[in-house]
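Right, I'll just put the structure down here and ask away after.
The complex appears here minus one protein chain, its other protein chains still in place.
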Amino acid sequence: MSLAPFIHFIQMGGYAAYVWTAYGLTAGVYLWNIVSARQSHTRAIKRARQRLVASAESQAAEQP
Amino acid sequence: MPLTRTSHAVWLVYTRELRLAWRRWGQLLQPVVFFVIIGALFPLALAPEPLLLQTLAPGVVWVGALLSSLLGLESLFKMDREDGTLEQLLLTGQPLSLLLLGKLLAHWCVSGWPLVMASPLVGAMLGVPAHAQLTSMLALWLGTGVMSLLGGAGAALTLAAQKGSVLLSVLVLPLMIPVIIFGARATDLAVHTETAANAVWLLVSLFVLALTLAPVATAAAVRISLE
Partner (left out) sequence: MATWVWFHKLASPPHVYRIAGRLARWFAVPGVLILILGLYGGLITAPADYQQGDSFRIIYVHAPAAWLSLLCYATMALAAAVGLVWRMKVAHAFAAATAPIGASFALVCLVSGSLWGRPMWGTWWVWDARLTSQLVLFFLYLGYMALRHSFDELSRADRASAVLAVIGLVNVPIIHYSVYWWSTLHQGSTVLRAGGPSMPPSMLVPLLLCFFAYTCCYGALVCVRLQAEVLNRERSPNWLSRNE
């Protein structure tokens, strides 16, 4: 099987640098969005649990 | 015709601002001097070529006016918040948006009108012909009004913000783009002895829009910052 059509695809008619940079950037931004969203969710859960623990402790301390 | 309580209150706020500004008239001159210096710097930075300067003149005049009016925006609410006047305005029971409209209009008179008066000088330094000055001044008069109104809303928003005056510029500048585009276009048309009526009417509509919306937004922002 010849590699010619594949190489032609990669070269994008001479515009390879522009096209693949644009697609690469888009992929990067998608990845960042996914990672950042999940990170913020995990952090929010962690902080929420800490607040729950803290409020439970303060409630327990208030009761004699 | 007796003034209603509300319009009397607005008038009081307006005149108070003017009186306070008059006492610090040195500070008032700062934006004007800044504006004139910008006008002088551009020929120095480029070339004293009349045709080049005339092409650039509308842009330089309008961007210069915008940056100069930004100078006075930050302190618009700061002193009043510090000495408690802002809270008093909130407590008067009069519509806060109208009271703040008085404040914003006073700011326009105090910072915008001097810029308009200085614009023939800046224009002349950049080769704006005499016949274009009047139209340019009219456009700038409207434009600085929009700048004061929208800029005041921005200043109220950053009032409660703990950090940054750079923030105010970042907030306000994108909103000023239509003013710059239409205003510079008006000056440009006037310079080329064409009728600037369309551009000026667009500025009028921007001014009316700002007049109706900015006080409401400013009042909301002040309320948020005062809690």
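Going in written order, the chains are labelled A and B, and every chain counts its residues from 1.
Here is the rule we use: contacts are C-beta pairs under 8 Å (C-beta built on N, C-alpha and C of every residue); 3 or more make two chains touch, one makes a residue touch a chain.
For clarity, every value in this text was computed on a predicted model and none was experimentally measured.
The chain omitted from view is touched by exactly one of B:122, B:139 or B:153, namely B:153.
Taking the complete complex into account, B:181 is the one of B:117, B:181 or B:208 that touches the chain left out. By the touch definition given at the top, chain B reaches the unshown chain through residues 150, 153, 157-158, 160-164, 167, 170-171, 173-175, 177-178, 181-182, 185, 206, 209, 213, 217, 220-221, 224-225, 227. Residues of chain A that touch the chain left out of the display are 9, 12-15, 18-19, 21-23, 25-26, 29-30, 32-34, 36-38, 40-41, 43-45, 47-49, 51-52, 55.
In this text, only the chains that are shown with their structure count from here on.
Averaged C-alpha coordinates put the centre of chain A at 42 Å from the centre of chain B.
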